[in-house]
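Only a single protein chain was left out; the remaining protein chains are all shown in position.
Up next, subunit A:
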Amino acid sequence: MGFIFVTKALSLTLITTKKYVIMNNILEVKNVVKQYGDYTALNAVSLNVPEGSIYGLLGPNGAGKTSLIRIINQITLPDAGEIILNGEKLNPNHISMIGYMPEERGLYKSMKVGEQCLYLAQLKGMSKQEAKKQLKYWFEKFEISTWWDKKLQELSKGMAQKVQFIVTVLHNPKLLILDEPFSGFDPVNANLIKDEIIELNKNGTSIIFSTHRMESVEEMCDYIALIHKSNKLIEGKLEDVKREYRTNTFQVGVMTQNIEGLMYQLTQKFTIGQTDFKSLNDDLKLEVQLGNHTTNDLLSVLTQNGQVTHFAEKIPSVNDIFIQTVSK
């Protein structure tokens, strides 16, 4: 399991310096329980978010993602368990370390853009001067300096989204929590924001994505966790999870005169399925599950019967893993 891999990595760093281990995870969620009346929203959920990672928190609607995020943001308190942020137990000082863009988001409609940003930055603990300086930087970056004195209701939805993003990252948070970040963003803005997120990550900001949209996860995340029905089902490095969920299935393309013979030989040893990768010149396209054979076994059958033009392991997409786990 990917989980084993992580522990190995941890024990390795443990030898080098102890402090590094503590700093290794920007966020640790330990057995957090949250109940609303009789309903359990989080059932002893534990997560480790490594510093500097882009961490995908996945799960269907109602899985408990938002409940967890609200606990991390100290909006609600857990009924049990604890949260360690940046090596310390979660406390009010952490508010300035987190940038949070909730799924249900908006701004004061009748307030001027600049004043609004200043206010929200000050609530995050920034001084007015510092906030002004940062705002100038971001407003210039997004080329929106002329909006300072405009009221939010005068802006288009796309414009407001830019302001929304600035408000989230203005105070240089160490941890950025984005709940369904791309919902409601038009493609141009979504791309712009995505680039900014990646740049922030390069500069050391850890990022938690909460989403049920898998494409963005596939593209950006290096760690994922899957929450379903209040429980954490999967957690780990994206590659490890994928490795864990691989089915030893290969997609092959062959140029051959002897389709029937090849098919016969393949079915003797392997499980064969339909595939759909795009290619120009294959006579036979197949999905082959190795079972207890090796790739060399498969290759030898293929090369004996024709010219191999395509050979690739079918890596499960996050979407596959998601659907597979959730529907289990």
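Criterion: a residue touches a chain if its C-beta (ideal position, glycine included) is under 8 Å from a C-beta of that chain, and two chains touch if they have at least 3 such contacts; residues count from 1.
One rule holds in what follows: contacts and distances are computed from a predicted model.
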### Protein name (UniProt record) of the chain left out of view, among "ABC-2 type transport system permease protein", "GMC family oxidoreductase", "Beta-ketoacyl-[acyl-carrier-protein] synthase III" or "YceI-like domain-containing protein"
"ABC-2 type transport system permease protein"
#### Entry: Residue in contact with the excluded chain [from A:44, A:111 or A:290]
A:111
## Note on the structure
Only one of A:120, A:225 or A:286 touches the unshown chain, namely A:120
### Query
In the whole complex, what residues of subunit A lie against the chain that is missing from view?
36-37, 70, 73-76, 95, 98, 100-102, 104-111, 119-120, 122-125, 167
